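Following this message is one structure expressed as structure tokens.
One protein chain omitted, others in place.
Chain nomenclature is as follows: A, B and C, assigned in order of appearance, with residue numbering initiated at 1 for each chain independently.
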Amino acid sequence: MIADPRSIGRDARAAVVTTIAFVTAVALLPPGSYLALILAWLLLAFAGALLGIGPGHLARRGLVALPFVVAAVPIVFLRSDELLWAGTIGPLSLQVSGAGLRIALTALMKAWISVQASVLLLALASPPSIVTALRRMRLPAVIATSAGLTIRYLEILRDEARRMLRARTARSASPVGDGRERIGGTISWRARTTGSLVGSLFLRAYSRAQRVEDAAASRGATGSLSIGTMPAADSRLTLKVFGVLLLVLIITLSGALLPRL
Amino acid sequence: MKEQHEHLHTHPGAAVPHSHGHDHAHEAPLMPAGDGTIAISHLHFRYPDGTEALRGMDLAIAAGEKVALLGPNGAGKSTLMLHLNGIHRPTHGTVHVAGMQVSNETIGRVRAEVGLVFQDPDDQLFSPTVWDDVAFGPTHMGLTPGAIHDRVEVALAAVGALDLAQRAPMRLSIGQRKRVALATVLAMNPSILVFDEPSAGLDPRGRRELIELLQSLTQTLIVSTHDLELARAAFPRSIVVDRGAIAADGATDEILANRELLLAHGLA
Amino acid sequence: MKEQHEHLHTHPGAAVPHSHGHDHAHEAPLMPAGDGTIAISHLHFRYPDGTEALRGMDLAIAAGEKVALLGPNGAGKSTLMLHLNGIHRPTHGTVHVAGMQVSNETIGRVRAEVGLVFQDPDDQLFSPTVWDDVAFGPTHMGLTPGAIHDRVEVALAAVGALDLAQRAPMRLSIGQRKRVALATVLAMNPSILVFDEPSAGLDPRGRRELIELLQSLTQTLIVSTHDLELARAAFPRSIVVDRGAIAADGATDEILANRELLLAHGLA
Partner (left out) sequence: MHPQLHIPDGFLSPQISLLLWVASAVLLGAAVRKTSRSDVQLNASQPILMGVLGAFIFAAQMFNFPVATGTSGHLLGGVLAGFLLGPWAGTIVMATVVGIQALLFQDGGLLALGANMFNMGIIGTLGGSFIARGIGTALGGSRGVNILGAGIAAWLAVVAAAGFTTLQLGLSGTTNVAVGLPAMLGVHALIGIGEAMITVAALTFIAQTAPDILSGVASPPQASPARRLATGLVIAGGVASLASLFASADPDGLEAVAEQLGFLNAGVAAPFELFPDYTIPGLDGTTSTIAAGVLGIIVVIVLLLAFARIARSRAKS
């Protein structure tokens, strides 16, 4: 026997709200709240463990935000308060500001923790159920439907793009023999090629959209299109909201009460 | 890959679903309601860009007939099929489906009678789960949730894909997606099934299983294909289309034996 | 539609272009320079997601041999083909092409030796005109405009598509697009041609013409296909691939006569 359709996909509202609340609470912590941030991470790791995701895996996934550190590095050297160190390296005269260091480190930790929170959200709720949850939370139907279809066709179009790139690579050879002019062609030629790839992909996507439209029409869809069944409302939503409030309270209070460095 | 091959054997018949013991008190969801006939006369169609895709077609198909549409690339097969469902409308001529002339008034009922399966299953499967996708048609028909549930279940069982109900269509193999695409139209309980090139891209085993599935269906069946062996195996009648007109119409065996005809229309 | 069919007959041979009277003073653009051999040993390949697509393959193909790759969906045929061009690199084992081990140092020359034609011509044809598309490979190789012009012309003539030169690839029929896709690699003058499922989607006439074209090529030819009749018609040698390994390798007639083997590997 098969499950009732209405039980397919859970009401993801609680998961979405929790994630946003958690991320916001973390963002509100003032610079230097390392202890509060560690506490927030422990809460997260605990939730991860409940979902069967190890803290190591989570921590690694969190590293995707790291490249952005470039944006926060200058502040370490460019603030003049709380001078920790000053000296010269080669031709550069550098100074390290304690306040700058604190801002950069806090931003990094927040980014690292927040990414892990969205990783957990994905473990809790499938992308389509997140879209449904957002629809329940008054996301306009146009956006919800187009987001749902974007998610649906994402992999298909990326796969088409990948195959096109592959075909381009396969013909990117170097010459055998003489009479060579400029290997790889000129920059504007390369740009034209890339633009053509993008253009071709657009035309393929466009005609696919038309076929999807036909397929939906032939099954009786008219005008507006609602895709996917709404899962049953979560009966314990209120309870969960209280849980979320508690979570936010813990993080915020710990930010205020725990010593900052 | 494994599963799909096994399932087709355990659930071979679309019209005789053997799971869930449907009795007569229950609506038998996959017994078509309409009369399953098709009548086309003087059908002309021109695409907006001026291409004359159909140039005067006359055609009558009886309920329950199984017809293969043969013909070279660009002959007009897909264009014809899109008329059966009212997606294209004749420039001249008329199309009658299940006794109704296709028009703005009848379009809703016509679409309930004709199940159109596209060549690329990804065009047809656009919902987050297989269940949602199969439920899409019945939902638009305004059925009650209970009836929708029954329809979906029986349709999925008919193609041997019940266990895929909660999967995302994008994670399925080609063979599985082809089967689910079929279920999406079976769930609408059509009296006429129209498939565009169902065998393209399948490996020899998948193709054999498709033939068995086609043989087991009881609805009126119109299938376009370049696969002459498929036509021979599952369709008693064949229609050769070329340049927007019907070039031949008769018993499949006779048509496939007529080498001259085949050569003239790019079929050999 | 019409044109394409006629051209193939008037320009049957890819290796013996008869247009433009190339003499010896002129570089003969479509006579391959490399030695056309392939040697693969202990080839293992794992996709980043962990799928073990190839699990120890050994294979030797002599210059000018014509080999069909058979096997069920997901066997690893396409994955193997992508190694011949260095798009995938072995997890273990080695691939030698035209006497060179595929590596970062040799990759440019390897790609000049191996012409890879993908299943879907739309992946391969991305330029605004057919001419531009065929010129892509030679341009990337840094040839002079004169040499590029010659290469393109001879390659298009070889597949009977000279008159399509200024058309947009997107606007061509499937059969025409398949031919142009082939020309795009012929223009690079490779000693080895690798085709992934060339017959999919072609009507019977297009398929027959493809077979004639394949028969007329003199380069080393490796073609994956689900079309056993195609294998029989154009390839003296066949290799059956299943689950990332070679299940059989021998004369095509013998392999296709072995019903047990075919059944075991989804080919019947």
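The criterion applied here is as follows: a contact is a pair of C-beta atoms (placed from the backbone, for glycine too) under 8 Å apart; a residue touches a chain by one contact, two chains touch by 3 or more.
Keep in mind that this is a model prediction, so the values were computed, not measured.
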item	value
Of A:L39, A:A59, A:V96 or A:I156, the one touching the omitted chain in the full complex	A:I156
Candidates A:V64, A:A123 or A:L258 - the one touching the absent chain	A:V64
Those residues of chain A which, in the complete complex, touch the missing chain	19-20, 23-24, 26-28, 61, 64-65, 67-68, 70-72, 74-75, 78-81, 103-104, 106-115, 117-119, 121-122, 127, 130, 140-143, 145-154, 156-158, 160-162, 164-165, 184, 187-188, 190-203, 205-206, 208-210, 212-213, 216, 223-225
Footprint left on chain C by the chain that the document does not show	128, 168, 170-171
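As a working rule, only the chains that are shown with their structure count from here on.
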item	value
Inter-chain centre distance, chain A versus chain B - centres from mean C-alpha coordinates, in Å	41
Distance between the centres, which are taken as Cα means, of chain C and chain B, whole angstrom	34
Chain C: positions in contact with at least two other chains	none
Multi-chain contact residues (two or more partners), chain A	none
Interface residues, chain A side, partner chain C - complex	160, 163-164, 166-177, 179-185, 189, 193, 196-197, 200, 203-204
Residues of chain B defined as touching chain C within the complex	1, 71-74, 173-175, 200-206, 208, 226, 228, 262, 266-268
Complex interface listing, chain C residues touching chain A	27, 33-34, 82, 85, 87, 108-114, 116, 118, 120, 122-128, 136-137, 139-145, 147, 170, 184-185, 188-189
